[in-house]
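Shown here: the complex without one of its protein chains, the others still in place.
Labels run A, B and C following the written order; every chain starts at residue 1.
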Amino acid sequence: MKILYFAWLRQRIGVGEEVIKAPEGVTDVRTLVEWLRQRGPKYTEALADIEAFRVAVNQEFGDMDTVLEGDEEIAFFPPMTGG
Amino acid sequence: MKILYFAWLRQRIGVGEEVIKAPEGVTDVRTLVEWLRQRGPKYTEALADIEAFRVAVNQEFGDMDTVLEGDEEIAFFPPMTGG
Amino acid sequence: MTIRVQQKDFDVGAELDALSAGNTNVGGVTSFTGLVRDIVGSSQSRGGAMTLEHYPGMTEKMLVEIDAEAQSRWPLEASLIIHRYGRLEPGDRIVLVAAASAHRAAAFEACEFLIDWLKTKAPFWKLEETADGEADWVEARDSDDRAAQRWNSNG
Partner (left out) sequence: MTIRVQQKDFDVGAELDALSAGNTNVGGVTSFTGLVRDIVGSSQSRGGAMTLEHYPGMTEKMLVEIDAEAQSRWPLEASLIIHRYGRLEPGDRIVLVAAASAHRAAAFEACEFLIDWLKTKAPFWKLEETADGEADWVEARDSDDRAAQRWNSNG
(Lines give C-alpha, C1' and ligand atoms only; values in the text may rest on other atoms or scores of the structure.)
Protein backbone atom coordinates (compact mmCIF):
# COMPACT_ATOMS: atom_id res chain seq x y z
CA MET A 1 0.00 0.00 0.00
CA LYS A 2 1.47 3.27 -1.15
CA ILE A 3 0.50 6.39 0.78
CA LEU A 4 0.96 9.95 -0.45
CA TYR A 5 0.61 13.16 1.52
CA PHE A 6 0.25 16.61 -0.04
CA ALA A 7 0.44 20.24 1.09
CA TRP A 8 0.23 20.70 4.88
CA LEU A 9 -0.33 17.01 5.49
CA ARG A 10 3.01 16.31 3.84
CA GLN A 11 4.69 19.06 5.87
CA ARG A 12 3.25 17.96 9.22
CA ILE A 13 3.96 14.28 8.70
CA GLY A 14 7.38 15.08 7.25
CA VAL A 15 7.19 12.71 4.31
CA GLY A 16 5.46 12.90 0.92
CA GLU A 17 5.27 9.24 0.14
CA GLU A 18 5.67 5.96 1.96
CA VAL A 19 5.03 2.31 1.28
CA ILE A 20 3.48 0.47 4.18
CA LYS A 21 2.06 -2.92 4.91
CA ALA A 22 -1.09 -2.31 6.89
CA PRO A 23 -2.23 -4.89 9.46
CA GLU A 24 -5.23 -7.09 8.80
CA GLY A 25 -7.70 -4.83 10.58
CA VAL A 26 -7.26 -2.15 7.95
CA THR A 27 -10.14 -2.80 5.55
CA ASP A 28 -11.19 0.69 4.58
CA VAL A 29 -10.00 4.29 4.72
CA ARG A 30 -11.38 4.80 8.21
CA THR A 31 -9.42 1.92 9.72
CA LEU A 32 -6.34 3.00 7.77
CA VAL A 33 -6.56 6.51 9.24
CA GLU A 34 -7.00 5.07 12.74
CA TRP A 35 -3.95 2.86 12.27
CA LEU A 36 -1.84 5.72 10.83
CA ARG A 37 -2.70 7.96 13.81
CA GLN A 38 -1.07 5.42 16.14
CA ARG A 39 2.24 5.67 14.30
CA GLY A 40 3.29 8.85 16.10
CA PRO A 41 2.33 12.36 17.16
CA LYS A 42 2.89 13.85 13.70
CA TYR A 43 0.39 11.43 12.19
CA THR A 44 -2.01 11.94 15.07
CA GLU A 45 -1.93 15.67 14.58
CA ALA A 46 -2.05 15.72 10.78
CA LEU A 47 -4.92 13.24 10.59
CA ALA A 48 -6.80 14.42 13.70
CA ASP A 49 -9.77 16.02 11.95
CA ILE A 50 -11.33 13.99 9.16
CA GLU A 51 -13.23 17.11 8.06
CA ALA A 52 -9.91 18.87 7.33
CA PHE A 53 -8.58 16.55 4.66
CA ARG A 54 -9.66 14.65 1.57
CA VAL A 55 -8.68 11.17 0.42
CA ALA A 56 -8.13 9.62 -3.00
CA VAL A 57 -7.83 5.88 -3.62
CA ASN A 58 -6.06 4.96 -6.84
CA GLN A 59 -6.41 8.60 -7.93
CA GLU A 60 -10.18 8.69 -7.52
CA PHE A 61 -11.89 10.57 -4.69
CA GLY A 62 -12.89 8.33 -1.83
CA ASP A 63 -14.24 8.72 1.69
CA MET A 64 -13.89 7.06 5.07
CA ASP A 65 -15.94 4.08 3.88
CA THR A 66 -13.94 3.35 0.74
CA VAL A 67 -12.88 -0.31 0.92
CA LEU A 68 -9.18 -1.15 0.69
CA GLU A 69 -7.68 -4.41 -0.59
CA GLY A 70 -4.12 -3.61 0.39
CA ASP A 71 -2.40 -2.77 -2.91
CA GLU A 72 -3.88 0.68 -3.47
CA GLU A 73 -2.29 4.08 -3.89
CA ILE A 74 -3.90 6.23 -1.22
CA ALA A 75 -3.45 9.99 -1.01
CA PHE A 76 -4.34 12.40 1.79
CA PHE A 77 -4.56 16.12 1.07
CA PRO A 78 -6.40 19.32 2.01
CA PRO A 79 -9.28 20.75 -0.06
CA MET A 80 -7.91 21.85 -3.41
CA THR A 81 -6.93 25.43 -4.16
CA GLY A 82 -5.85 25.39 -7.79
CA GLY A 83 -7.02 27.51 -10.67
CA MET B 1 -30.89 67.76 -41.71
CA LYS B 2 -28.49 64.94 -42.57
CA ILE B 3 -29.98 61.53 -43.20
CA LEU B 4 -28.01 58.28 -43.24
CA TYR B 5 -29.17 54.86 -44.43
CA PHE B 6 -27.40 51.60 -43.62
CA ALA B 7 -27.47 47.98 -44.81
CA TRP B 8 -30.58 47.09 -46.86
CA LEU B 9 -32.12 50.52 -46.36
CA ARG B 10 -29.10 52.04 -48.06
CA GLN B 11 -29.30 49.49 -50.88
CA ARG B 12 -33.03 49.93 -51.51
CA ILE B 13 -32.96 53.72 -51.40
CA GLY B 14 -29.75 53.75 -53.43
CA VAL B 15 -27.94 56.33 -51.37
CA GLY B 16 -26.09 56.15 -48.03
CA GLU B 17 -26.27 59.79 -47.05
CA GLU B 18 -28.21 62.87 -48.07
CA VAL B 19 -28.71 66.36 -46.75
CA ILE B 20 -32.29 67.56 -46.95
CA LYS B 21 -34.33 70.51 -45.87
CA ALA B 22 -37.54 69.09 -44.51
CA PRO B 23 -40.77 71.09 -44.79
CA GLU B 24 -42.33 72.72 -41.74
CA GLY B 25 -44.67 69.85 -41.00
CA VAL B 26 -41.74 67.58 -40.11
CA THR B 27 -41.48 67.88 -36.34
CA ASP B 28 -40.57 64.35 -35.26
CA VAL B 29 -39.31 61.06 -36.71
CA ARG B 30 -42.82 59.93 -37.63
CA THR B 31 -43.56 62.98 -39.79
CA LEU B 32 -40.07 62.74 -41.30
CA VAL B 33 -40.69 59.12 -42.33
CA GLU B 34 -44.07 60.08 -43.81
CA TRP B 35 -42.47 62.89 -45.79
CA LEU B 36 -39.59 60.67 -47.00
CA ARG B 37 -42.04 58.01 -48.23
CA GLN B 38 -43.53 60.55 -50.61
CA ARG B 39 -40.20 61.18 -52.28
CA GLY B 40 -40.46 58.12 -54.50
CA PRO B 41 -41.15 54.37 -54.70
CA LYS B 42 -37.71 53.40 -53.36
CA TYR B 43 -38.34 55.40 -50.19
CA THR B 44 -41.90 54.13 -49.95
CA GLU B 45 -40.70 50.55 -50.12
CA ALA B 46 -37.64 50.89 -47.85
CA LEU B 47 -39.56 52.74 -45.15
CA ALA B 48 -42.89 50.90 -45.51
CA ASP B 49 -42.77 48.91 -42.27
CA ILE B 50 -41.74 50.88 -39.18
CA GLU B 51 -41.23 47.57 -37.34
CA ALA B 52 -38.50 46.60 -39.80
CA PHE B 53 -36.05 49.42 -39.13
CA ARG B 54 -34.48 51.37 -36.26
CA VAL B 55 -33.73 55.07 -36.04
CA ALA B 56 -30.95 57.03 -34.37
CA VAL B 57 -31.02 60.80 -33.87
CA ASN B 58 -27.62 62.41 -33.35
CA GLN B 59 -26.18 58.91 -32.84
CA GLU B 60 -28.58 58.01 -30.01
CA PHE B 61 -31.40 55.52 -30.43
CA GLY B 62 -34.73 57.22 -31.01
CA ASP B 63 -38.26 56.21 -31.98
CA MET B 64 -41.17 57.55 -34.03
CA ASP B 65 -41.91 60.18 -31.38
CA THR B 66 -38.41 61.63 -31.13
CA VAL B 67 -38.71 65.37 -31.73
CA LEU B 68 -36.67 66.97 -34.52
CA GLU B 69 -35.47 70.59 -34.66
CA GLY B 70 -34.15 70.40 -38.23
CA ASP B 71 -30.38 70.25 -37.80
CA GLU B 72 -30.03 66.66 -36.62
CA GLU B 73 -28.13 63.70 -38.03
CA ILE B 74 -30.77 61.01 -38.46
CA ALA B 75 -29.94 57.41 -39.34
CA PHE B 76 -32.24 54.58 -40.48
CA PHE B 77 -31.00 50.99 -40.28
CA PRO B 78 -32.12 47.41 -39.66
CA PRO B 79 -31.73 45.65 -36.29
CA MET B 80 -28.02 45.19 -35.60
CA THR B 81 -26.16 41.98 -36.36
CA GLY B 82 -22.60 42.62 -35.17
CA GLY B 83 -20.48 40.59 -32.79
CA MET C 1 -10.86 50.44 -21.06
CA THR C 2 -9.83 49.96 -24.67
CA ILE C 3 -12.32 50.43 -27.52
CA ARG C 4 -11.26 49.94 -31.12
CA VAL C 5 -13.17 49.65 -34.40
CA GLN C 6 -10.83 48.65 -37.18
CA GLN C 7 -10.52 46.88 -40.50
CA LYS C 8 -7.33 44.98 -39.69
CA ASP C 9 -6.95 41.85 -37.61
CA PHE C 10 -5.83 41.92 -33.97
CA ASP C 11 -3.44 39.85 -31.82
CA VAL C 12 -5.54 38.18 -29.09
CA GLY C 13 -2.54 37.23 -26.93
CA ALA C 14 -1.03 40.72 -27.00
CA GLU C 15 -4.40 42.36 -26.30
CA LEU C 16 -5.13 40.11 -23.31
CA ASP C 17 -1.60 40.54 -21.93
CA ALA C 18 -2.06 44.31 -22.06
CA LEU C 19 -5.18 44.06 -19.89
CA SER C 20 -3.25 42.84 -16.86
CA ALA C 21 0.22 44.21 -17.60
CA GLY C 22 1.65 45.84 -14.50
CA ASN C 23 -1.56 45.33 -12.52
CA THR C 24 -1.25 42.54 -9.95
CA ASN C 25 -4.78 43.23 -8.71
CA VAL C 26 -5.97 41.20 -11.69
CA GLY C 27 -6.78 37.64 -10.70
CA GLY C 28 -8.61 36.62 -13.85
CA VAL C 29 -9.18 37.67 -17.45
CA THR C 30 -12.18 36.36 -19.38
CA SER C 31 -12.28 36.83 -23.14
CA PHE C 32 -14.64 36.08 -26.00
CA THR C 33 -13.46 35.96 -29.60
CA GLY C 34 -16.10 35.85 -32.33
CA LEU C 35 -15.16 34.23 -35.64
CA VAL C 36 -16.73 33.98 -39.10
CA ARG C 37 -18.40 30.57 -39.33
CA ASP C 38 -18.94 28.53 -42.44
CA ILE C 39 -20.59 25.19 -42.16
CA VAL C 40 -18.90 23.69 -45.18
CA GLY C 41 -20.75 20.89 -46.86
CA SER C 42 -23.90 21.35 -44.83
CA SER C 43 -27.19 22.77 -46.00
CA GLN C 44 -26.29 25.92 -44.11
CA SER C 45 -23.10 26.42 -46.07
CA ARG C 46 -22.86 29.88 -47.54
CA GLY C 47 -19.56 29.22 -49.20
CA GLY C 48 -17.92 32.12 -47.79
CA ALA C 49 -17.18 35.54 -46.80
CA MET C 50 -19.17 38.37 -45.30
CA THR C 51 -18.86 42.12 -45.22
CA LEU C 52 -19.40 44.02 -42.00
CA GLU C 53 -20.84 47.51 -42.37
CA HIS C 54 -21.08 49.91 -39.45
CA TYR C 55 -22.07 53.47 -38.54
CA PRO C 56 -18.79 55.30 -37.91
CA GLY C 57 -19.11 57.63 -34.96
CA MET C 58 -22.18 56.02 -33.44
CA THR C 59 -20.39 52.67 -33.26
CA GLU C 60 -17.60 54.03 -31.08
CA LYS C 61 -20.10 56.00 -29.00
CA MET C 62 -22.22 52.89 -28.32
CA LEU C 63 -19.19 50.75 -27.49
CA VAL C 64 -18.02 53.37 -24.98
CA GLU C 65 -21.49 53.39 -23.42
CA ILE C 66 -21.62 49.59 -23.24
CA ASP C 67 -18.18 49.49 -21.66
CA ALA C 68 -19.12 52.21 -19.14
CA GLU C 69 -22.20 50.20 -18.18
CA ALA C 70 -20.05 47.11 -17.59
CA GLN C 71 -17.61 49.15 -15.49
CA SER C 72 -20.50 50.46 -13.39
CA ARG C 73 -21.94 46.99 -12.80
CA TRP C 74 -18.80 45.03 -11.99
CA PRO C 75 -15.51 45.83 -10.21
CA LEU C 76 -13.29 45.61 -13.28
CA GLU C 77 -9.57 46.32 -13.43
CA ALA C 78 -9.67 46.58 -17.22
CA SER C 79 -11.91 45.90 -20.21
CA LEU C 80 -11.55 45.63 -23.94
CA ILE C 81 -13.73 45.75 -27.04
CA ILE C 82 -12.25 45.40 -30.53
CA HIS C 83 -14.59 45.00 -33.49
CA ARG C 84 -13.60 44.69 -37.13
CA TYR C 85 -15.48 45.87 -40.22
CA GLY C 86 -15.04 45.24 -43.94
CA ARG C 87 -14.83 41.92 -45.78
CA LEU C 88 -13.99 38.85 -43.70
CA GLU C 89 -13.42 35.23 -44.68
CA PRO C 90 -14.54 32.09 -42.78
CA GLY C 91 -12.26 31.58 -39.78
CA ASP C 92 -11.42 35.29 -39.55
CA ARG C 93 -11.75 37.02 -36.19
CA ILE C 94 -14.66 39.51 -36.01
CA VAL C 95 -14.69 40.69 -32.44
CA LEU C 96 -12.78 40.41 -29.16
CA VAL C 97 -14.25 41.43 -25.82
CA ALA C 98 -12.51 40.86 -22.50
CA ALA C 99 -12.81 41.79 -18.83
CA ALA C 100 -10.16 41.65 -16.11
CA SER C 101 -11.07 41.58 -12.43
CA ALA C 102 -9.76 40.48 -9.07
CA HIS C 103 -12.24 37.60 -9.09
CA ARG C 104 -13.44 35.36 -11.85
CA ALA C 105 -17.22 35.70 -11.42
CA ALA C 106 -17.04 39.42 -12.25
CA ALA C 107 -14.73 38.77 -15.20
CA PHE C 108 -17.10 36.15 -16.65
CA GLU C 109 -20.28 38.15 -16.16
CA ALA C 110 -18.85 41.40 -17.50
CA CYS C 111 -17.38 39.67 -20.55
CA GLU C 112 -20.66 38.00 -21.44
CA PHE C 113 -22.52 41.26 -20.83
CA LEU C 114 -20.17 43.10 -23.21
CA ILE C 115 -20.79 40.73 -26.10
CA ASP C 116 -24.54 40.39 -25.41
CA TRP C 117 -25.09 44.14 -25.40
CA LEU C 118 -22.74 44.71 -28.31
CA LYS C 119 -24.76 42.26 -30.43
CA THR C 120 -27.99 44.24 -30.05
CA LYS C 121 -26.79 47.82 -29.45
CA ALA C 122 -23.71 48.44 -31.58
CA PRO C 123 -24.58 49.49 -35.15
CA PHE C 124 -22.99 46.71 -37.21
CA TRP C 125 -24.64 44.78 -40.03
CA LYS C 126 -23.45 41.59 -41.72
CA LEU C 127 -23.83 41.01 -45.44
CA GLU C 128 -23.21 37.33 -46.20
CA GLU C 129 -22.08 36.09 -49.58
CA THR C 130 -24.18 33.14 -50.70
CA ALA C 131 -23.13 30.15 -52.77
CA ASP C 132 -24.93 31.51 -55.86
CA GLY C 133 -22.88 34.70 -55.93
CA GLU C 134 -25.57 36.81 -54.28
CA ALA C 135 -25.40 38.41 -50.87
CA ASP C 136 -27.95 38.49 -48.03
CA TRP C 137 -28.20 40.75 -45.02
CA VAL C 138 -28.08 38.61 -41.90
CA GLU C 139 -31.28 38.90 -39.87
CA ALA C 140 -31.19 39.80 -36.21
CA ARG C 141 -31.94 36.86 -33.94
CA ASP C 142 -34.49 36.72 -31.14
CA SER C 143 -31.97 34.72 -29.12
CA ASP C 144 -29.61 37.70 -29.17
CA ASP C 145 -32.40 39.99 -27.97
CA ARG C 146 -33.18 37.60 -25.13
CA ALA C 147 -29.49 37.32 -24.22
CA ALA C 148 -29.22 41.11 -24.03
CA GLN C 149 -32.45 41.51 -22.09
CA ARG C 150 -31.49 39.07 -19.38
CA TRP C 151 -29.06 41.74 -18.14
CA ASN C 152 -32.34 43.51 -17.24
CA SER C 153 -33.66 47.05 -17.40
CA ASN C 154 -31.92 49.40 -19.80
CA GLY C 155 -31.88 46.23 -21.95
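Here, contacts are C-beta pairs under 8 Å (C-beta built on N, C-alpha and C of every residue); 3 or more make two chains touch, one makes a residue touch a chain.
Just so it is clear, the structure is predicted and the values come from calculations on it, not from any experiment.
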Practice item. Kindly name the visible chains that come into contact with the excluded chain. Key: A, C
**Study point:** Contact partner of the left-out chain, one of C:Ala107, C:Leu127 or C:Ala148
**Key:** C:Ala107
Practice item. Touching the hidden chain in the full complex, which residues of chain A are there? Just list them. Key: 4, 6-8, 56, 59, 61, 75, 77-83
Check your understanding: Considering the entire assembly, which residues of chain C contact the chain that has been omitted?
Key -> 11-14, 16-17, 20, 22-40, 90-91, 102, 104-105, 107-108, 111-112, 115, 147
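In this section, only the chains that are shown with their structure count from here on.
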Review point. Farthest chain from chain C, comparing Cα centres?
Key: A
Revision key, fill the gap. Whole-Å distance, C-alpha centre of chain A to that of chain B, is 74
Review point. How many angstrom lie between the CA centroids of chain A and chain C, rounded to a whole number?
Key: 49
Practice item. Any chance you could list the residues of chain A touching two or more other chains? Key: none
Practice item. Would you mind listing the residues of chain C that make contact with two or more other chains? Key: none
